[in-house]
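Heads up, one of the protein chains got dropped from this complex, but the rest are sitting where they should.
Chains here go by letter, A, B and C, matching the order in which they are written, and residues are numbered from 1 within each.
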Amino acid sequence: MAKKKIKRIAVLTGGGDCPGLNAVIRAVAKTAIAKYQMKVWGVADGYEGLIEDHIEPLSYDDVSGILTVGGTILGSSNKANPFSYLVSPGTRPRDLSDQCLENLRKREIEALICIGGDGTMVSAAAFAKKGLVVMGVPKTIDNDIYGTDMTFGFHTAVNTATEALDKLHTTASSHHRVMIMEVMGRYAGWIALHAGVASGSDVILIPEIPYELDCVAAYVKKRSQKGRRYSIIVAAESAAPRGGKMVVHKEVADSPDPIRLGGIAEVLADELSEATGISCRGVNLGHVQRGGSPTPFDRVLATQLGHHALELLVRGVNNHLVVWKDGRLGSTPLSRIAGKIKTVPKNSELVRAAKAVGTSFGV
Amino acid sequence: MAKKKIKRIAVLTGGGDCPGLNAVIRAVAKTAIAKYQMKVWGVADGYEGLIEDHIEPLSYDDVSGILTVGGTILGSSNKANPFSYLVSPGTRPRDLSDQCLENLRKREIEALICIGGDGTMVSAAAFAKKGLVVMGVPKTIDNDIYGTDMTFGFHTAVNTATEALDKLHTTASSHHRVMIMEVMGRYAGWIALHAGVASGSDVILIPEIPYELDCVAAYVKKRSQKGRRYSIIVAAESAAPRGGKMVVHKEVADSPDPIRLGGIAEVLADELSEATGISCRGVNLGHVQRGGSPTPFDRVLATQLGHHALELLVRGVNNHLVVWKDGRLGSTPLSRIAGKIKTVPKNSELVRAAKAVGTSFGV
Amino acid sequence: MAKKKIKRIAVLTGGGDCPGLNAVIRAVAKTAIAKYQMKVWGVADGYEGLIEDHIEPLSYDDVSGILTVGGTILGSSNKANPFSYLVSPGTRPRDLSDQCLENLRKREIEALICIGGDGTMVSAAAFAKKGLVVMGVPKTIDNDIYGTDMTFGFHTAVNTATEALDKLHTTASSHHRVMIMEVMGRYAGWIALHAGVASGSDVILIPEIPYELDCVAAYVKKRSQKGRRYSIIVAAESAAPRGGKMVVHKEVADSPDPIRLGGIAEVLADELSEATGISCRGVNLGHVQRGGSPTPFDRVLATQLGHHALELLVRGVNNHLVVWKDGRLGSTPLSRIAGKIKTVPKNSELVRAAKAVGTSFGV
Partner (left out) sequence: MAKKKIKRIAVLTGGGDCPGLNAVIRAVAKTAIAKYQMKVWGVADGYEGLIEDHIEPLSYDDVSGILTVGGTILGSSNKANPFSYLVSPGTRPRDLSDQCLENLRKREIEALICIGGDGTMVSAAAFAKKGLVVMGVPKTIDNDIYGTDMTFGFHTAVNTATEALDKLHTTASSHHRVMIMEVMGRYAGWIALHAGVASGSDVILIPEIPYELDCVAAYVKKRSQKGRRYSIIVAAESAAPRGGKMVVHKEVADSPDPIRLGGIAEVLADELSEATGISCRGVNLGHVQRGGSPTPFDRVLATQLGHHALELLVRGVNNHLVVWKDGRLGSTPLSRIAGKIKTVPKNSELVRAAKAVGTSFGV
């Protein structure tokens, strides 16, 4: 390809927090600066900084020592959609994408690396349509981004949830209780499934497999009759009974990132206590799942994804999402994945393994 | 003293779960069996097992390998008061203490070691008045037992809370948020104070220092104006505004161990969001704080307390609580401490240190 | 297939310790007992128990609660090769494989599940040749088993090594030192590579890429001249200089599992101190890398591998190794993998990513 070499890039992080963001930023910037002599800019607070022109040079030293640090040194924002931006409350959302492009152009920035979830990728794809060179890096603790088997941050969230479940295990067994832990997963049950298997939870409730309260109650009572006077239940925030609706503790209509104190854990604790006569308690880790230093696995994965994003850019790939698929790095067109969700297959290998070791999915 | 040597003892664990219970049981049993050739019984599920005659011999092997395990191998119960026991709902509580004594006497058990909190000690003191040789070992993650500077389990709970606060820190700083974490502490703010100082929280709310919402809001806004667009608040579940009442999410009148999904964290998140215009989120770790393997510190403390309880018994001390006071082991009469609570002095060294490094107590 | 259904199986664990062994045993036994109504035996201490007839029934309760526990409830042995067994020192090794088969036959055990490394699989393949139905489950913290992308235990070992490297990082940076950490990996550098990338180590030394001392020294000195007065080096125990030999601290000729206090870390610390004039210190975690509760990832992987082994047996597959390949479960004939080693490709994606973020491989 007779492509002009890209020499000036910008990077942004969008959406909810996710351990490993800094590791990606570091890998992108170090590779760009040291290996390819590029100049790198960091956009503050996701697309908001692109709109507001908060775009600063990012040096090699700026990204040194951030590999193990949770969060993002660039900041993020949840709501900023440059193609439909709410400038002030009560007004109509405006398309500020040209303003964004202008902010890049005046710095002669040739490519934008967008680290984010599905919402971030929808905007990235739209920018690509307008001619911007774009590369996406998938980010979500929920692991529900289509086209990639694994996203960084997921693993750290599973660790945090499993550690909490391990702790609940000892207290539940001493006190003859049912403990229900709600974990994140707005559309998919990946965290609940993995943390549930990893902790040896008795019941796993995920949105992909609507549960029946009677089944859960019967399972818990059967355990109790067998002398196992406690049970651990892990439930995705989006788990719902067959024919019923997902419990939303508090409607936060304008937020893509609502935290629900309560939600499924609280509701189910009440319902199960009544149905079984056994003391049931709910716990919700909330945003704790989004924080902390990434696990070694996530640091390695994030480093690889960031490095690969740069390598693809250099090789002239454009408008793609970097992915980890079938045990290796790759990429897929943003247009193919934007707006889609990867859910847990009802009969996946892991679901079957969980069932084989005695776990109930409430059906 | 011409005391007959004690040769047969029983041990029970009462009240809510607490990391280190097994370490105490192990120290008591190993010291009794190996050093003093005693015979040891374990009472199942706290005073409930004493009433129901669930009392089984405990061997050296039974307590091997349990040092690092959370929970209690004996089981516990929260509600069982032998002097006022609710045999069945709708009936009047009965005094079953003689039945308990008979269950011990028929096994020729001469002394009872009660590991528990204030409720457990009140009953222990009452048994002592009826002539039973009793030794108490203080247990509470809340660290509010009168007469002892430190209780095992407290330290592990502070660790769990601090780890979660550390995680919230990274996500709050990336997303410009106020995070409010509710921690346990029904009557005292020890966990909130220690975890707050350990995590460098910006605001610490404890029941001993009633807060003013305006002060908290002003503090958060001032930080925001200085460019620190996030704040971490840690609140004891029993924290309350000046002149206001403690938030109780759900009245659980019959339970000494209610879990509140929500409570102060949820209420304060709403109030602060409104007062500051900044996005505030609440998290409540709930029973996760009661579980898990004890920290090395708690294992050492629990081992020492258990060992000391036995040594005191052997030396003829009776009706005492083993304590850690002024940097050393000791004991104090149960009658002197039962029914009292140790709260955080408003002007303690640690409160002053916290203020000096910039922490607000909301006043 | 008109195969007779397998109804009686035995399971053994061979070779060095590895976090996740219990998780595999649990998955195998629970699946066999609860899903397929099989009877399960556990063989004590690997092939040694097969020779010595230490084979006991394994119940559902026996494997409950072991998921999170490190080690193996069955015990293991390193040296026992049933086809060449050293009955007593000074005598000639004997082939006791028929005795092993007889010990299985007299219990009517139809199939043997061997969880182990390459040595264990060589014997398993030899038993298969003699007609025994055999299924292998790959186990090694070194991750060097051929035919599988990932083995359980590897991940936990990488975590342990990375946590230690994170700790060395802070002390090295405060004291202007070079810290060299030796990690396990007898034939392959997987742990060093992953822990090195995860910790942001400055230099990674693996046997697949022979290093040059001059390069390492130059790299360290260059960092020092740039004002970074410390460096972290992670070295596989089997790393060796170009043209030189692997450092073996102590010849333990008869042991497949030698621990070397010292080895590469110690030797390199001396050499580098002299070459650079900077204070260099070595650390070797030794067997700490083999212990502890498996990470959530390893618990999930081990559960899946154990479950899949059973499913394959039920479907009539024989003489295979269960593998995790290209992001999914599968299996491969034992004959195809026994005696082979999976090493780090010199130009693998991860090696290139490590180089791109500034890591030296000493060449």
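Keep in mind that, in the parts below, a residue touches a chain if its C-beta (ideal position, glycine included) is under 8 Å from a C-beta of that chain, and two chains touch if they have at least 3 such contacts.
Quick caveat: nothing in here was measured; it's all calculated off a predicted structure.
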item: Contact list for the unshown chain, restricted to visible chains; value: B, C
item: Among C:V69, C:V122 or C:A275, residue touching the chain not depicted; value: C:V69
item: Residue of B:G90, B:G243 or B:G327 in touch with the missing chain, whole complex considered; value: B:G327
item: Interface with the unshown chain - residue positions in subunit C; value: 16-17, 19, 21, 45, 69-72, 75-78, 160, 163-164, 166-176, 179, 259, 261-262, 265-266, 269, 281-288, 290-293
item: Positions on subunit B where the hidden chain makes contact; value: 26-27, 30-31, 34-35, 65, 67-68, 149, 155, 158-159, 162, 166, 194-195, 197-200, 295-297, 299-300, 303-304, 307-308, 310-311, 325-329, 349-350, 352-354, 356-358
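Everything below uses one rule, namely that only the chains that are shown with their structure count from here on.
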item: Arrangement of touching chains [line / ring / star / complete / other]; value: line
item: Far-end chain from subunit A, centres as C-alpha averages; value: B
item: Chain closest to the middle, measuring from C-alpha centroids that were averaged per chain; value: A
item: Intercentroid distance (Cα basis), subunit B paired with subunit A, Å; value: 35
item: Rounded Å distance, subunit A centre to subunit C centre (Cα mean); value: 31
item: Subunit B and subunit C, separation of their C-alpha mean positions in angstrom; value: 42
item: Shared interface positions of subunit C, touching two or more other chains; value: none
